[in-house]
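Every protein chain of the complex appears in place save one, which is left out.
When the chains are written out, they are named A and B in that same order, and each has its own residue count from 1.
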Amino acid sequence: MNDQFDIIVIGAGPAGISAALEADHHGASVCLLDEQASAGGQIYRNVSQSTPARTKVLGSDYLKGEQLVRDLRNSGVVHRTGVTVWKVGQDGTIAYSKEEFATQIKGRHVIIANGATERSTPLPGWTKPGAMTVGAAQILMKSAGIVPTNAVLIGSGPLLYLVAQQLVTAGAPPKALVETQTKTDLLRATRHLVPALKGWKQLAKGLQLIAAIRMAGVPRFTGATNIAIHGDEKVDRVSFEANGKNHSIQVTSALLHQGVVPNTQITRSIGLKHIYSGQQHCFHPVTDLFGQSSNIVFSIAGDGAGIGGAKVAALSGKISALNAVCQIGKIPKSKCETLAAPILKKRSAELAIRPFLDAAYPPPADVLRPADETIICRCEEVTAGNIRRFASLGCKGPNQAKSFGRPGMGPCQGRYCGLTVTQILAQETKQSHDVVGAYRIRAPLKPITLKELASLETPKEPETVK
Amino acid sequence: MNPESSSTTAETVIIGGGLHGLSTALHLAMRGMKVVVLEKDRVGRHASSANAGGVRRLGRALPEVPLSVASAKIWQDISDLLDDDCGFVSSYQVKLADTDIHLDQLRDRAKQVRAIGFEHEEMIDQQTLRDLVPAVSKECIGALAVKGDGFANPFQTVRAFYTKCVDLGVVFHQGHGVETITRFADDWVVRTAKHTVTARNLVNCSGAWGGKIAAMLGDHLPIEVRAPMLMITEKMPHFMDGVAGAQGIPLSFKQFPNGTVLIGGGNVGQAYPETNETALDYQGLALSAATAWRYFPIMENAKIVRCWAGLEGFMPDNIPVIGKGYQDNVFHSFGYSAHGYQMAPICGKILSELIIDQEASLPIDAFDPARFRKNSRENGSETLEKFAS
Partner (left out) sequence: MFKLMEGEDAQGSFTFLFEGQPISATPGMSVAAALLAADVSIFRQTPVSQSARGPFCMMGACYDCLVYVDGMNVQACMTKARDGMKVTRVPVINEDIET
């Protein structure tokens, strides 16, 4: 064991940075581990190295991350960048690799702030080069200042509008927005509208984005179905149905988005309790108000505990840090509660808009129930039809499915097919998502080299077996 | 009675739906017997699918050699038995030596096998080894080899046995563990939460849980449950056909046709058979990684995608329990100590012979459960009284 810390925080997005700063403020020794080269997470990715051109395109919400990163730099937090966490033990030991060497550290309490990944969008042709997530396109803007010149945005949700507007500002307006949400979805969402008005600033911002997209003359298609991505080797065309008509658009980039879902690889690997949210169509770890998980050593902050967005994540980070420093005896319970009360109140106001957004932009049937021919496991190229066939042969859960046809056994370790496999098996076997369950996740959480694993600690020379 | 519960009669009830239970069921069904298999989880859930898939005669404990050789013959034509090739690749298994001491130990071993009348294990020199396994480290100076050994796909094997059993009318009840075993007239009555099976013969093929079931039958067999660990890499360009082990150090190393490389060899994690769980020991895995890298330098930058462990029962003498139990019409077949995969096809046949013909066609005395029976008579009677009351 090389290092011990009071608190280890995994992930340097808004939740992780806020958590680390708060814990540091209360006198805990804090180590913040992050896979990226600089702090910010995906939302504030590369914010400290932004250029004037990027700042203009990405807007003021992005720039808010700058202050957070500056505060981190001026704090006592030990910030380790470029590290790949590949094992989290139930006792708070963490193994990570950096530059081909593995290290183990231990925290008395661990705050998991590993955020979200974009929901998998299994559509015909989505594996072709040129098809990528909307988030990926945004990461290219933030980290490299490049934009797709000939793109269509497919899916639904606030990020779709934000990135469309950013592309317009960057001088690369998309050829169209192909949106999957329907009028019925919007109507259904209106019953959440009154509580959502507490989050009127966000709603107003959304309307501004849509107006800017319209001003730029970017066509919007809503209620799109039968979306398919075409191309011989790489994407050259997208087809879909909308308003009772077939459409086809020539493009070189198909950018996909259906909202984000908690990244549960780490929380699953520790065996924490998870539950399926029908509202958000995904699993999330079970936590209390303070982010405390089912294992006393772990708190979860930010989108990894359930989707709330950047502001909510930052507030959750602070709350989890208070919980963590209280757990290890740095502050008494009463102080923790007093300090947390106003933050909790603020967070619940920020969360008010969520039920509206979840109802207005639900993942469509195309994605929740992909066509038989559609690949759902990108690594092992397993189709939705394969999973349905496994179910007909008696397969009841995702782990069993692996033995039928290898879904989830490639290098991404089920990150992109896990939820879809659960959803298809739940439909086919008429069991609840919670009963169907999810892939069993084990270290290494990301593939590591033999050399890295072997370097974990100089292994004892084994005794010769007679 | 629970309205959802069912009651069936059969000629033989098999407890445990792993490969040995499946093979026994298959061989009995092939001879026309009515068989029910009770599996507490699902067929092949544990060691049968979590193992490394080695199809190996090389290095067997001497009493196992005749069984293993007979099983190898079945493996060569496994499609004849199962209508499925189980992913079997017949190539070679080698045990590597990198010191003169190890080389001498392997030579002695080859002599012992020849002394009992078998010729399949042969020494190969460094050049032959390098021709056979070009990726092997230059430090290796020779090996003991068996041509025609190889590996198969455990998942596929489980599925093939299961499918064939179902075709032949074997009935499976999965998802509920055995709660009680009682005697009714000359029959065994085995109850799970959902099912009651009454049968003349009872076969215990419960693997890691074999000791627990045996104890319910009055046989106290000293099994230890361990969790052998395995790891697998991402797909790599093809560099090897066979399987390599090493003399004097735990290693099992093979590349599957899909390009992934499986590394195992006996380092164990923690076993929790009560909850079906295992925990990995990363120091042990680090050691396995270091060993694989040492014998196969090509692996230095290979990426490990997954690590796992299975629950397996080990006997103190590292050979299984195969044979009659203390009570009438009870048969045991478990405790294969992490090398039962290759032997499943023949051991199912042996069990079917024991049950139907009262006699096995191959020598199995060394596996007699009675070798541990010193204390079981008294313990056994206690248990029986408990059941009677």
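Side notes on the structure shown:
The rule we apply is simple: contacts are C-beta pairs under 8 Å (C-beta built on N, C-alpha and C of every residue); 3 or more make two chains touch, one makes a residue touch a chain.
None of the values given here were measured: they were computed from a predicted structure.
Within the full complex, the chain left out of the display is in contact with A, B. Shown as candidates are A:59, A:145, A:206 or A:355; the residue that touches the absent chain is A:145.
Per the touch definition above, the residue from B:32, B:134, B:257 or B:363 contacting the chain not shown is B:257.
Residue-wise, the contact with the chain that is not shown comes from A:171, picked out of A:27, A:76, A:171 or A:332.
For the chain missing from the display, the contacting residue among A:252, A:277, A:399 or A:429 is A:252, taking the whole complex into account.
Although one chain is not displayed, its contacts with subunit A can still be listed: residues 35, 37, 42, 46, 49, 51-54, 56-57, 117-118, 127-133, 135-137, 139-141, 143-150, 170-172, 233-234, 252-253, 263, 378-381, 410-412, 415-416, 446-447, 449. Residues of subunit B in contact with the chain left out of this view: 89, 91, 234-238, 241, 257-259, 301, 303.
We take it that only the chains that are shown with their structure count from here on.
Mean C-alpha positions place subunit A and subunit B at a centre distance of 41 Å. Those residues of subunit B whose C-beta lies close enough to touch subunit A in the complex are 42, 44, 49, 155, 158-159, 231, 233-234, 248-250, 280, 282-283, 285-287, 289-293, 299-308.
Residue ranges of subunit A in contact with subunit B, taken from their complex: 87, 95, 396, 400, 402-404, 409-411, 413, 442-444, 447-451, 453-457, 459-460, 462, 464-465.
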